[in-house]
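The complex is shown incomplete by one protein chain, all other protein chains being positioned as in the whole.
Presenting chain A:
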Amino acid sequence: MSEKPNYALKFTLVGHTDAVSSVKFSPNGEWLASSSADKVIIIWGAYDGKYEKTLYGHNLEISDVAWSSDSSRLVSASDDKTLKIWDVRSGKCLKTLKGHSNYVFCCNFNPPSNLIISGSFDESVKIWEVKTGKCLKTLSAHSDPVSAVHFNCSGSLIVSGSYDGVCRIWDAASGQCLKTLVDDDNLPISFVKFSPNGRYLLIATLDNTLKLWDYSRGRCLKTYTGHKNEKYCIFANFSVTGGKWIVSGSEDNLVYIWNLQTKEIVQKLQGHTDVVISAACHPTENIIASAALGNDKTIKLWKSNY
């Protein structure tokens, strides 16, 4: 177990014609899906970075994309107020989920992949059934746009974060709000997700801070700073394949990697020419994929030995 990773740039994936909004690795590690403001989703090979296919269908920019657990389906959230479920193999849109009244900003599958959760600028969180495409529940979750939604590893809890500075945890089955986490200053929350073991929450706020919370006790355990995040909802991730890191993009065009325990910055990856909006970690290999906004429009693949 080394102290620092040595991520090096291996591939640059060019192809989007507008800012990339999100990149995600498929759970089986084969593919990388990238969604963009040019209304398409592109699937790349995760290991060789080669172009695989493009998914067309949305009318407006796409803000987020997420894989199902069997890596066969994608869900995408778009500014055209809809979400679309795609079959990756055939490239077809299987269902369009309509119901939100404003931009859909974030989306995720639950681990059994029979439900989709979405957060939108209309301040609500909706739970959809994959099979029928119907909205099962609408949680009037927040008083400001919802910036992130996530299921925990068992699928029983939902976390939602919003610009109103409030982070809520819900029971997935009943839709009841179980807990509300508010930090002192009510700073807008730009990103939130569960840790892989489901016990902690990683919350990013628009004051250049990432915090690791123990939500059952309602305490902030670790704080990660040094990067720049005041404007965009930048994705952050746990990297568990090698050393235990926290990986996040930043508005100063770098990818920041912190040691989870010691909170110090262990590496900064340079190469992008615009805000790094999304950084994803491969499920099995020490690979990081980072994507940048409109000035750059590329996705970079980095690999480390540890």
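In this text, a contact is a pair of C-beta atoms (placed from the backbone, for glycine too) under 8 Å apart; a residue touches a chain by one contact, two chains touch by 3 or more; residues count from 1.
Rule of thumb we're sticking to: contacts and distances are computed from a predicted model.
Its UniProt record calls the unshown chain "CXXC-type zinc finger protein 1", which is the correct pick from "CXXC-type zinc finger protein 1", "tRNA-splicing endonuclease subunit Sen34", "U6 snRNA-associated Sm-like protein LSm2" or "Transcription elongation factor SPT5". The residue touching the chain not shown here, chosen from A:59, A:101 or A:295, is A:59. Touching the missing chain, out of A:172, A:192, A:233 or A:301, is residue A:301.
Of the listed residues A:24, A:95 or A:137, the one in contact with the hidden chain in the full complex is A:95.
Considering the complete assembly, chain A touches the hidden chain via residues 8-15, 30, 39-40, 42, 44-54, 56-57, 59, 84, 89-96, 285-287, 301, 303.
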